[in-house]
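For this depiction, one protein chain was excluded, whereas all remaining protein chains were kept in their positions.
The block that comes next holds chain A.
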């Protein structure tokens, strides 16, 4: 890290000079490379510890070794279509599900699977709500998402005990 930083300072110093050989490279972006990866790595919070779910406890580089992906579709394969639209839709679905179920799926990951024209959304839910409320919100989410996304949407919920989904403390 330190080496990269010093090397880049040296490079930038050369670039800023009016030396002819380096002038050709001025158009190429040479911002310093940051090897620091922070996404998907959890640390203790200030003043308290953090409970991690199974998804959170597994680091990104362990993906496909210890666990699977949260999004399943064929848009990123060769010849796959509507990759941007799928990504944006997935973001929308996640936000909508978090909003509709608010505190009930806090800290839980949402898995979105697309098969043919069906979107299957899976997540765990603590056993706080009575089953009839769960079914009501399910019907509401399925119908609204179907109307927005123009395809059948199915929710696949697994009820878990409180804090059952948490596997690690950092």
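Heads up, the rule we're going with is that a residue touches a chain if its C-beta (ideal position, glycine included) is under 8 Å from a C-beta of that chain, and two chains touch if they have at least 3 such contacts; residues count from 1.
What we mean here is this: contacts and distances are computed from a predicted model.
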Given the options "Actin-related protein 5", "Small ribosomal subunit protein mS39", "Autophagy protein 5" or "Dolichol phosphate-mannose biosynthesis regulatory protein", which would UniProt use as the protein name of the unshown chain? "Small ribosomal subunit protein mS39"
Please give every residue of chain A in contact with the chain that is not shown. 85, 127, 131-144, 146-151, 156-159
